[in-house]
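Every protein chain but one is kept in place in this view of the complex.
Up next is chain A:
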Amino acid sequence: MTTPKGLERDLHYIALGDTAAFRRLYEATSAKLYSVSLTIVRRTDWAEETLQDAFIKVWHSAGDYSVTKGSVMSWLISIVRYRSIDLLRKRANQELSSTDFDDLPAPEVLDASLDKLTQSRQLQVCMDELQPTTRQCIQLAFVFGLSHQEVSEHLSEALGSVKSWIRRGLDSLKRCLQR
């Protein structure tokens, strides 16, 4: 298991053109990053394309990473999530079908899954302070890449309510995380 420090060191080497470090970083993180993308784009070929693009970007942009901006995993996951969201936007058939909705976890499963947040006690505490529906909206958007409209359909709640819950939920979350 590569430590966060190990990832930082490898990223530093990658910036200098070290292909062995690049391979190590791929082996340490690709399973996580692939699953993050697959959860959003829901197609193996698209997730593979996203992962390829993300690592090409990592190779070229490793020098842009700065420890002050956050952890390496946070940086990598952000690259993969944004690529995945951008890919959904570009594809014509980006709207979720009813089958896709069937594949999404039920609200109660989502809530239970938050217990897995073992690494960040603070995030777990702050998520716990939110209303259950607000919590689910934020998870569906962040983890599963759902748009406001799709969250609204999945939870059978009005679009306006979903928008307002997410906005207010993020405000509360920010206040809590800064405490």
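FYI, contacts are C-beta pairs under 8 Å (C-beta built on N, C-alpha and C of every residue); 3 or more make two chains touch, one makes a residue touch a chain; residues count from 1.
Note that in this section contacts and distances are computed from a predicted model.
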| item | value |
| --- | --- |
| Protein name (UniProt record) of the chain left out of view, among "Electron transfer flavoprotein large subunit", "FAD-dependent oxidoreductase", "Cytochrome c oxidase polypeptide II" or "Anti-sigma-K factor RskA" | "Anti-sigma-K factor RskA" |
| Absent-chain contact - pick from A:A21, A:L51 or A:L130 | A:L51 |
| Hidden partner chain, touching residue among A:P4, A:G70 or A:G160 | A:G70 |
| Residues from chain A at the interface with the omitted partner, ascending | 19, 23, 26, 30-32, 34-36, 38-40, 44-45, 47-49, 51-53, 55-57, 59-61, 69-71, 73-75, 77-78, 81, 85-86, 89-91, 110, 113-114, 116-120, 122-123, 127, 138-139, 141-143, 145-148, 151, 163, 166-167, 170-171, 173-174, 177 |
